[in-house]
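Below, a portion of the complex is reproduced, with chain positions unchanged.
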Amino acid sequence: MEVRIGNEMAEVELLSKEDNKVSISINGTVYDVDIVMAENGLCSIITKDGKSYNAEIRRPDKGNEYTVNVLFDSYQVEMIDLQTKYLRNRKNSDGGVAQDRIFSPMPGKIVKILVEKGDKVEAGKPVIIVEAMKMQSEYKVKNDCIIKDILVSEGTTIRGDETLISLEPLA
Amino acid sequence: MIKKILVANRGEIAIRVMRSCQEMGIKALAVYSEVDRTSRHVFYADEACCIGGAAAKDSYLNIDKIIDVAKRFNVDAIHPGYGFLSENADFAKRCKDEGIIFIGAPEHAIRKMGDKIAARQMMIDAGVPVVPGTQEGIDSVEDAVKIAKGIGLPVMFKASAGGGGKGIRLVYDEKDIENSFLTSKSEAISSFGNGTVYVEKYIESPHHIEFQILGDQFGNVVHLCERECSVQRRHQKVLEESPSPLMTPELREEMGKKAVAAAKAVNYEGAGTIEFLVDDNLNYYFLEMNTRLQVEHPITEEVVGVDLVKEQINIANGLPLRFKQEDIHQRGHSIECRICAEDAENNFTPAPGIIKQITEPLGMGVRLDSFVYDGYEIPMYYDSMIGKLIVWAVNRKYAIERMRRVLYEYKITGVKTNISYLRKIIDVPEFVNGKYNTNFLEVNKSYLTEDKKVNDNSESESESENIAIIAAYIDYIVNLEENAPKTADNRPISKWREFGKRSGMIRI
C-alpha cells in the first residue's frame, strides 16, 4: 500500500503477523516489531533490537490522514487506498492541486472580509481575517484568482476546516 | 470566617483557587460562561452557576451579574484569580459596598498602582529606585527635548494611564525626540482619553525580576523572594524560574526590602508582586506592581513552601501573617513552563480544538496546574494557556534535567501545543548557563522555531518517521479488519487484545 508521510511517499507492506509481532516492509526495508495499541491511540512499538518507542496516533475524523506524534515530532500520515487514489486522480485531471478555497485550520470568528464576490485577486493578497484566542490571522490567496463565493460574513463563528471563500483559479 | 467563596474566573486558576478551598473546608462556587459548561472548574466546584455568554464582557467581566450570583448563593467572599476582574478597583469597591470580602488588593492600592506617574512618585518617596525619568507629565516639546537629553538617550515616552504597549515610543536619536513625544501624546489621548506623557530612561536588554509579597490587615508585610521572568516572547512570559540565576544573597535582601517598602507605601494587603528591571550591572528599577496573584506564583510556592492562595484567604479572614521575614527560606529550584494550545512552528497561531488524549507527567518534583482532560474542547474565546507545568529540584541543574524529563512525559494529542518549543528552550546554552535577559527568545528565534529536532540524543529523523508510519498503518489495517465482523468486546483495550489473539497474514 502507498503511504504518504509529510510530502514523501512510501510503499508499505505487511509481510507477516504473529500475535503482536509484525513484520513490515517500508520501501523495501524490513522492520520486525512488537506492537500494542490502546483504544485511545497510545501505541508502543519495540523493535527487533529492543528499542522501545511510543507513538500517539490521532485517527482521522474522515478520510485516511492520521496525525502521529513520536517524541517531540508530529507527522501527517495518509493511507492511499483506492478511493483516495481515485479522488486524487480526478483532481489532477481537473487542473492540478490549485487552491480552490480559503479555510481556517482552527475554529474562530470572522473579523474582516477584505474582498467581494467576483473580485479578481492577485497572488499573495490577504482576503480574510480570522480571530481565535485573542489573536488575529490573515489568510492569503496563493495564486491569481477570482472570488467565486463568500460563504461567511463578518462576525460569524466558524468551525475548523470550514470553507470560508471559494476561489476560481486564473490559468 | 469565610465559608463559601465565589471564584470569579475560569480554567486552571479557578481550579487552583478551589483546591485550596477544598483543603480548607471552604465551599467553592464556580461561575461559567455558556461555552464553559464542560470546563473542569465547573466540575470541580461544590456549586456552579452560568453567568452569561462566551464573550468575557458578558460573563467573567460582568460585575453586576457576578455580584448578583454571589448574593443569591450567599457567598462570603470572591476570589478573582488573575486577569478578568482581578485588578479592577471598581469591582473591589463594589464587593466592599455589597458586604462581600474581595480576596485581592484593597481598592486604594489597585487605584494608586494603576496610575503610573503617581506610582513612580510614591516609590521615589518610599526610597525604591525607579527608572530615571520624570515624576510628572511633560508639557511641551521644549521640555521633552531638555529632559530627554538630561536623562541621556535612549529614552522612552510613556502614557501615564497606559497599558498594552499603547502610547509608548522608544527614542535612540536626538532628532527623533520631538516626533516621538508628539505621537506618544496623541496615542495616549486616543487610547486612554488622557494625554499625560512622561519619560523614562530605556534599559537595554534588562532582566525582568519580580518579588512576591504578602501583607496582612495589621500592616505586616513580608516578601517571599524573587522570580526570574526574562524568558518572554513579545512581552508575554513563556517560562519562569526561581531563584533567579542572576541573584546574589545581598541583592536579594536589598531588593526584598525595597519590595516590602513599596507594598507598605500603598498600605498593601494580600498577595502582590513588585516587578523590577535589572541591568547587567545589577542596578534595579521599580517597573510596576501587580496587585493580584500572578500566573507564575507556583514557583514561589515550591521554593518557599507556602500556599499563596491559603495565605490570601487567611489574610482576608483577618488573620495575622503566619510567618515573619526571617521564617522565609528558599529551598532548591523551581521552573514553570506555560503550556499553550498554539502552533509554535506557525507563528504561534492559537490552536483551539478537541483534546483526544493526554498523558500527564508524574513522579517526584512535578506539579501540573491544568484544567483540560481527554475529550475536552478548548474554546476559542479565551487565551491559549491550557496549563502550567512546574518542577522543583534540589538545585538548578537538577531542575532543568527534571523539566526535560517531564516535557518528555507530557503527551497531548488532538491539538497542537508549544511543548516541543519549550523543550528546545531548555537546551539553549544561555538558558542552561543561566545567562539570559529579556532578549533571549528573540535572539534565539531561528534556532527555536526552525524545523529542527529536539536534541535528546535519540533516534534519527528517519527512525521516528518509520515508527509513525508503522503505528498509523497497523491501526489502519486493524480497523479495516474490525469493521468487518463486529466484536462484542467493548473493553478499551479490545483493539490490541483482539489484534494480539489473531495471527497469520492479513489481506489488505
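Think of it as A and B in the order they're written, each chain with its own count starting at 1.
Basically, a residue touches a chain if its C-beta (ideal position, glycine included) is under 8 Å from a C-beta of that chain, and two chains touch if they have at least 3 such contacts.
Owing to the predicted nature of the structure, the values given are computational and were not obtained by experimental measurement.
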item: Whole-assembly formula, with each chain kind represented once in the display; value: A x2, B x2
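Keep in mind that, in the parts below, only the chains that are shown with their structure count from here on.
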item: Inter-centroid spacing, chain B versus chain A (mean Cα positions, whole Å); value: 33
item: Chain A to chain B touching residues, read off their complex; value: 1, 3, 5, 10, 12, 14, 16-20, 22, 24, 26, 31, 33, 35-43, 45, 51, 53-59, 64, 66-75, 77, 79, 106-109, 132-135, 137, 160
item: For the chain B and chain A complex, residues of the former touching the latter; value: 341-342, 348-353, 356-357, 359, 374, 380-384, 408, 411, 413-414, 416, 419-420, 423, 453-454, 456, 458-459, 464-479, 492-496, 499-506, 508
